[in-house]
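Every protein chain of the complex appears in place save one, which is left out.
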Amino acid sequence: MTAMLNVKDLRAYYGQVQALHGLNFSLNEGSLTTLLGANGAGKTTTLRAICNMVRSTGAIEFEGRPLSGRSTENIVRLGIAHVPQGRGTFTAMTVEENLQLGAISRRDGAAIVSDIERMYEHFPVLKQRHTQQAGTLSGGEQQMLAVARALMLRPRLMLLDEPSFGLAPLIVRDLFKILGKINREEKVTILVVEQNAQLALELADQAYVIETGRIVMSGGAKEIANNEDVRKSYLGY
Amino acid sequence: MSAAEEVVTEGQAIEAVPKRAMTMGTGTSLAVLILLIVVPLFVKNFIIFQMTMLLIYGVAVLALNILTGGSGQFSLGQSAFYAIGAYTSAILIEQYNVNYALTLPIAGLLCFAAGFLFGLPALRLSGVYLALATFALATAMPQLLKLGFFEHWTGGVQGLVVDKPDAPFGLPMSQDMWLYYFTLVITIAVYVGSVNLLRSRSGRAFMAIRDNEIAASSMGVNVALYKTLAFGVSAGITGIAGGLGAIAVQFVAPDSYTIQLAISLFLGMVVGGVGWLPGSFIGSAFIIFVPNIAEGISKGLSGAVFGVLLFLVIFLMPHGARQIAIVGQQLAARFRR
Partner (left out) sequence: MELFTNQILAGISTGAIYACMALAVVMIYQAIDHLNFAQGEMAMFSTFISWQMMQWGVPYWVAFVVTLILSFIAGIAIERILFKPLAKAPILTNVAGFIALYSIINSCAGLIWDFTIKQYPTPFGSSPFLGSQLISTHQAGMIGLTLLMLLGLFFFFRYTRMGLAMRAAASVPESARLVGINTSWMIALGWGMAAAIGSVAGMMIAPVVFLEPNMMLGVLIYGFAAAVLGGLTSPFGAVIGGFLVGIFENLVGTYIPGVGNELKLPIALALIITVLVVKPAGLFGRPIVKRV
């Protein structure tokens, strides 16, 4: 299996403060990986560093291409979709406009229209609200919209930052089911950053654990889930 | 056009200058002070006059720094308070024979009240809207001063001439030199007072409001009180500067206090470094000397040259002279090791 994303010695900085201290990991094509860690561990920073939204050093390669020196928008155009923390919805625009924006860098007009229809099939609630202002949607609906918008890019890699944040458990379960479906059927490699370790480990096949800017554990999701320390620190039993 | 609400997470409009960086180190301050005291003894009267104006405008820029860098409120209207201070002093001296030194606290108090009153309706405005409101104030002032209704006091369009005071107790110095030292003492007093104000509880309240008004309010800071207080203090200090200006220039007229002055003071604050009090005097030097330099380079294009010089300054130091000071501090620290 080829490594779709290769991260070597990633160090990231917020001003003078160093948040990541030399991360090394890779994502295999078609995998669904989760990055677990407590608040402030560096999970969000990792995703932001991949998209060059934070100052960093180190080598990041996507499908063999180095990402350093590219602007965020150019990295995205290579096929990486990033669903940021807080969803980043265009609240002033309609649901449909949000989806159109997801595809704004594409040129194939007819395919975009049919993709929007496909999103409505994945997420029927969005179809119901498609002319509504995105800011009036509930948290769960906005999260669906954020995922749908990311999919409109037809990405090969999707990064999700704490998609479960602020959502009721049932909704999170639904969302994760959809993510699994997307990973298997649409062949999208996924990296999910989560605090909600239990659900994330059920969904993923690979897992990494990050603590204060360093990866402390890596392996298959099941073995991580069964690991004594992980169970005590992140799963509560 | 939609009626849905736009949720804004307020980014910081005014950058926060850490408290201890608000002034210069003791060593530098002392050196500057000695220079300020000693240099006038060796230069011509005209240079002394320019140095006096540098201090006066420096005080006015300092006032703006307290308002904007301190409490985060934007003002393009300082020229109005400067004018009120100037006219107060002029009228008191010329028409009521009040001692020139006494006119300053009166001008200060009057302007404090004016600033406080202006701050009240301005409470609901911020950013762009506050800028417009203060702009309106600044453009109105010269016109108000020209109004026939006030002409008996203000001298109308022609303004008033003010007598320059002699050095007291028969001291052997020229009027310019006396006025310079008088201004220097007041400047030091204002500067020290301002530093203390910003370090005090009120100062912390100002800065809390500047950084995040909603959070400050939810922590119990009486935002309305402190915002209007900041306006008042800033206006009061500007008024004192105005009074000194009237005495130094020996003349007050409505067209001396136009929006141009307000814009100059704003530029002085930016060039010096917003929120960095010592920078007020660097900014003041910029607004006094650079226009002359520009005119010297090209009389026909003096405005363009000024603009280019201003661009150069802000490209090199987007955060104002404070940046140079920080670089200087870092170099000095490395030197010491």
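Here are a few things to note about the model shown:
Note that the chains take the letters A and B in the order they are written out, and that residue 1 is the start of every chain.
Going forward, contacts are C-beta pairs under 8 Å (C-beta built on N, C-alpha and C of every residue); 3 or more make two chains touch, one makes a residue touch a chain.
Since this is a predicted model, take the numbers as computed values, not measurements.
When the whole complex is considered, the residue among A:E97, A:D174 or A:D205 that touches the unshown chain is A:E97. Among the residues A:K8, A:R77, A:K187 or A:K222, only A:R77 touches the chain that is left out of the figure. Only one residue in the set A:A3, A:A38, A:M53 or A:I178 touches the chain that does not appear here, and it is A:M53.
Residue B:A304 is the one among B:I37, B:L102, B:V185 or B:A304 that touches the chain missing from this view.
Remark: the residues of chain A touching the chain excluded from display are 51, 53, 71-73, 76-77, 81-82, 84, 88-93, 97, 100-102, 104-105, 149, 153. Although one chain is not drawn, its touching partners on chain B can still be listed: residues 1-10, 13-15, 68, 74, 121, 124-125, 128-129, 131-133, 135-137, 139-140, 142-144, 146-149, 212, 214-215, 218, 263, 266-267, 269-271, 274, 300-308, 310-311, 314-315, 318-320.
Everything that follows uses one rule, which is that only the chains that are shown with their structure count from here on.
Centroids of chain A and chain B (each the mean of its C-alpha atoms) stand 50 Å apart.
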